[in-house]
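Missing here: one protein chain of the complex. Every other protein chain is in place.
Letters A and B mark the chains in the order given here, with residues in each chain numbered from 1 onward.
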Amino acid sequence: MDLSVISINFKFMIGGLALTFELALMTMVGGLLIGVILSIARLSPRPWLYYPATAYIHFFRGLPLILVIFWLYFLSPVITGRPIGAFPAAVISFIVFEAAYFAEIIRAGVQSVSHGQAMAAYSSGLTFYQTTRYVILPQALHNMVPALVNQAVIIFQDTSLAYVIGLREFLRRVNLVDAREARSVELYLFAGLVYFTICSAGSLAIHRLEKRRARSC
Amino acid sequence: MGLFNYTFDWSVLWRHPYGGLLVSGIFTTLHLSLLAWIIAVVLGVTIGIFRVLPFRLVRFAGSAYVQLFRNIPFLVQLFFWYFAAPLFLPKPAQEWLYDNVPNYSYWAGVISLGTYTASRVAEQFRSSLLSISQDQYRAAYSTGLTTLQTYRYVIAPYAFRIIIPPFTTEFLTCFKNSALTMTIGVMEITHTAYYIDSFTWHGLETTTAASLVYLCIALCVVLFMSLIEKRIHIPGMIAREQ
Partner (left out) sequence: MIKIKGVSLWYDKKFKALDNITETIQRGQTVVICGPSGSGKSSLLRCINGLERSQEGKIFVDGVSVQDPETDIHKLRSDIGMVFQHFELYPHMTAMQNITLAPIRVRHKSKREAEEKAMELLERVEIPEQAFKYPEELSGGQKQRVAIARAMAMEPKTMLFDESTSALDPEMIKEVLDVMINLAREGITMVVVTHEMGFAREVADEIIFMDEGRIIERGADHSFFDNPKSERTRQFLSRILI
């Protein structure tokens, strides 16, 4: 076991984490925004909103992310006439993909608030907007938080897929070093350790949050 | 606009040799996923059981497995099995491997997908088991049933029904994750789509076809599962959200 391969290339590999985090963050923000719009449409009684949103969600949840990335890679030159760069391709496909998952989390959160709450609010004369804003949303958000953080951890892991379009995030860099040095065991154990540490920290945070929530309920 | 510069050529989907490649890719996806799924269920249920047994060490082992496999991206695990794992074998075994198993990438794919999915199956199994209230056990014991009988006649049939929806989701996830094995060279459907593009420059058609394959299979699985659910349905059980 030769650990020096890790220390020598450490800076190069960890540098990829910056890109990883950047990608993850942009995906979370973009995915949430679109997810909110989608879940509003999904909860709407109007068919022209409901059906497209439902179709979108089922479509993207039925495909592997890697395929979505390729789709974008092939589709965008056709539409824009130019090939698309690796980073934009990654960001756009991630956002579009994860939005479907965020939409379901949000929808579940909103539906987890008991119907009686809405009835109580309406019965005192509050309008739909007021009921949603003061009674339903605060509770829905509170209920959603563990699932949202969980999705954030998943997104963080999914960034490793940007590997396939050559994006030099963390995993690709590890892979490059391996191609040069052929010390796979040390390198992939190292990669595993890094991801494990970061994701465990995230999962621990969820666990704590859930414990706190359970106590206050 | 760019659209007019692109001429669609759908014949690439059935033209020789591409049609054959696509079909072969579909089959690869199917049997790779199924093999991995079998490993996942056997291993996952075992670990799920470990996590609820009354022995601390066993529970910890189960927990550790789940934590490890869930917090590392599947792609990393895949690379580990493909690049790193053979290096743990003694030299002669490695030689044998490289000489006699030409499609090692396929088997690395099966093993990593299986072990990864097993951790998810274990979690689902455990939470389904936990959702059965303690009172069910108490009711059974109070009529004189032994532990084994309780599990066999009371708990297992019920747990089996609760488990179907999350297991369906996990199978579909496993199925989707099989696409990632393309990174180590497995010629499953997604890789095939990409590969054909490198010869024909008609990647859009092939990825559309690949997407349709995934969606169709997802639809079939969901339909099949709801058929099963209907047949073993007990009135009053919670209907699945879809």
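By definition in this document, a residue touches a chain if its C-beta (ideal position, glycine included) is under 8 Å from a C-beta of that chain, and two chains touch if they have at least 3 such contacts.
This one's a predicted model, so the numbers in the text were calculated from it and none came from an experiment.
Shown chains touched by the hidden one, complex as a whole: A.
The chain omitted from view is touched by exactly one of A:S44, A:S112 or A:T127, namely A:T127. Of the listed positions A:A86, A:V135 or A:I154, the one in contact with the omitted chain in the full complex is A:V135.
Although one chain is not displayed, its contacts with chain A can still be listed: residues 114, 116-117, 119-127, 130, 134-135, 138-139, 142, 216-217.
As a convention for this text, only the chains that are shown with their structure count from here on.
Across the interface of their complex, chain A is touched by residues 1-3, 5-6, 67-68, 70-77, 79-80, 83-84, 87-88, 172, 176-180, 182-183, 190, 193-194, 197, 203-204, 207-208, 210-211, 214-215, 218-219 of chain B. Against chain B, in their complex, chain A makes its touches with residues 59, 62-67, 70-71, 73-75, 77-82, 153, 157-158, 160-161, 163-164, 171, 175, 178, 184-185, 187-189, 191-192, 195-196, 199-200, 203.
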